[in-house]
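To keep things clear, I will list the structure first and then write my remarks on it.
Heads up, one of the protein chains got dropped from this complex, but the rest are sitting where they should.
After this line comes subunit A, so read on.
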Amino acid sequence: MNIQTSRRGFLTGLIVAVALPRLARAEGRAGYFNELPAGDSEWAPNAFIRVAPDNTVTVLIKHIEFGQGPYTGLTTLVAEEMDADWGQMRAAAAPADAEKYANLAFGMQGTGGSTAMANSFMQMRKAGAAARAMLVAAAAQKFGVSPDQITIEKGVLRAGDQSASFGELAEAAASQTAPEDPPVKDPADFRLIGTDLPKVDTKAKTDGQAQFSLDVYRDGMLTAVVAHPPKFGATVAGFDDSAATQVAGVRKVVQIPQGVAVLADNTFAALKGRAALKVDWDDSAAETRSSEQMVQEWTAAAQATGNSTKDWEIEASGDVDQALADGDVLEATYVFPYLAHTPMEPLDGVLELREGEAEVWMGSQMQTGDAAAVSQVLGIDNVRLHTMLAGGSFGRRAQQDSHFAAELAAVAKANGPGAVKLMWTREDDIKGGYYRPLTVHNMKGAIGADGKLTAWDHGIASQPIFIGTPFEPMLQGGPDFSAFEGASELRYATPNHRLRWSQMDSPVSTLWWRSVGHSHTGFAVECFIDELLEKAGQDPIEGRLALLGDDHPREKAVLQRAAEMAQMSGDYGYGVAVVKSFDTYVAQIAEVEDRGGVPHVRRVWCAVDCGIAVNPNVIRAQMEGGIGYGLSAVLYSEITLEEGGLIRQANWDGYPIMRIPQMPAVEVAIIPSAEPPTGVGEPGTPPIGPAVANAWRRMTGTALRRLPIIPVPVA
């Protein structure tokens, strides 16, 4: 069965690449295509827009869609500037092409750091404005009027009693010159931006039509799973495939750099084959420390009494040691475990190898790097990468080393010509590394009875994320900011301040996990300031507002807004946190109940300032999801290395995820703003943990300084 690439052929196969529901047109609901329709008769005013004779406008989206809404958001920007009707809009994944479709924040194609909207905002509006100008010029000619007599509303150009649709004008517009720098709208004239436009991908995600990488089936395709080393840094010493090759349907068992691959006619046979495989591992370079031992070593380093690979002084002002000596010191150590992302869809992808060319379907978050990795492994320049919808990522698909693309290519190389699907199981995912780094914070602070901070001394120990990977050059020799972002540039005023980072090393691979450094710095900073304020007898909100001073109006505004919303009158604990991450400001207040000695979060009030709110409904959804994701982790999640280096957790039974009964009600307020839009995928996550921990401490007197709060009992 082949992927259909033609829009017109979208009902001809069982596997349909074009996910646009047929109803969309009739209902006037915007939609999306899994793959850009073959554009023979379409007008392409620029790299981002296609106008078809049937009056649909397709926007090529350079960012992967895995739930944060770029398909809808970027399509909105184009529709706004074109004055299109939302129902005629379609989104489609742009091809992998670093020149045309680079993330302007990265200089290559990729998604991350909550940058999709921020970097695209002007680019997509300009693209829409250019198309609009060409349509206007074409209409002016056709109607025999001057361009300034043309109006456009909901995709129809009018002058007097003459009118034409985009589709009708597309051919004539194609011969107009594209303006170099078309003017964009004054925000006061926005009609679509700022409204809750229905998402383009919702329909296909409610009827089973949405196509993910796992859903790609090619003629003659084999399915592969790989036996990976059970310890980080271990390698294959040898293997016995005699039982595995006896499994019906198993075609090949072959060693690749990443482990031993089992290729079979179908998924079940591949899994059965792998279960029957015996591999001897060489553990000589493997991590054998337990995570408990790491916690001890990391703690000593954070306290500046232990060893590290390198100690970095990140910030220093005043005389911290003297101020601590003079003050009434509070000291706290916070321990954050390794975390797996466990996106709903584990890593997977399909590669079809043909003479001198490779075609890849995967949920690629770093298209430029992933395509290069495939090219390098196969020794083929001609790599066509299709960016598929992905079942979540939370950072997991944004790999510095493109390890999944490289593994997929290695399997394909071992297989030879033809198509192969590589699938990681949930166990592969949970044991497979690329974790949020295990991190320890040691904090010492002093505060006066007047609520003024006199000293703040902050030590962090963790593995880097950039250093030691192909992304290291981005640091230009500096420290790995992913380890301490959010702890640096402390917003609470103090004359005596120090921030240190101890770089720790381990073969355990690390990666950015939704909100990256803020996933732990937000917790440490916001819990510690809350404890200090409590110690000084200060109100958590008023005390923060005072320390934020005049330099942080946006933090203060979200804090005040959350405080206004919150109904803190129940018989429960209430806690607050405010975190700026990725240039977005979020304050949350949590209402927490003591249920038999463990916290249950009932309600969360959340205020967010992300600049211009392009789609308020998507922003609210990202706050809800960010809160759920963050809460799940602080309550339940940890990856544990046992003595010897084996990973304790295997699947979601041992790595519990928050389920619907534990999800709090969430109320979101968006601060009106005329600032350029910033991201919302990550910033909802950091405040929830400290808000809950602060509520708990104020209610029970117990400070929660080691996560998760409710660890899985060891059997």
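We adopt the following convention: a contact is a pair of C-beta atoms (placed from the backbone, for glycine too) under 8 Å apart; a residue touches a chain by one contact, two chains touch by 3 or more; residues count from 1.
In this text, contacts and distances are computed from a predicted model.
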From "Formate dehydrogenase iron-sulfur subunit", "RsbS, negative regulator of sigma-B", "ABC transporter ATP-binding protein" or "Isoquinoline 1-oxidoreductase, alpha subunit", the hidden chain's UniProt protein name: "Isoquinoline 1-oxidoreductase, alpha subunit"
Sole contact to the chain not displayed, among A:81, A:345 or A:591: A:345
Residue among A:172, A:663, A:699 or A:712 touching the omitted chain: A:663
Candidate in contact with the missing chain, chosen from A:337, A:573, A:625 or A:679: A:625
Contact residue for the chain not shown (choose from A:248, A:316 or A:598): A:248
Among A:425, A:439 or A:584, the residue in touch with the chain that has been omitted: A:425
Positions on subunit A where the hidden chain makes contact: 1, 14-15, 66-69, 198-199, 201-212, 214-215, 217, 223, 248-249, 266-269, 272, 342-346, 389-394, 423, 425-426, 617-618, 621, 624-629, 631-632, 651-653, 657-661, 663, 665-666
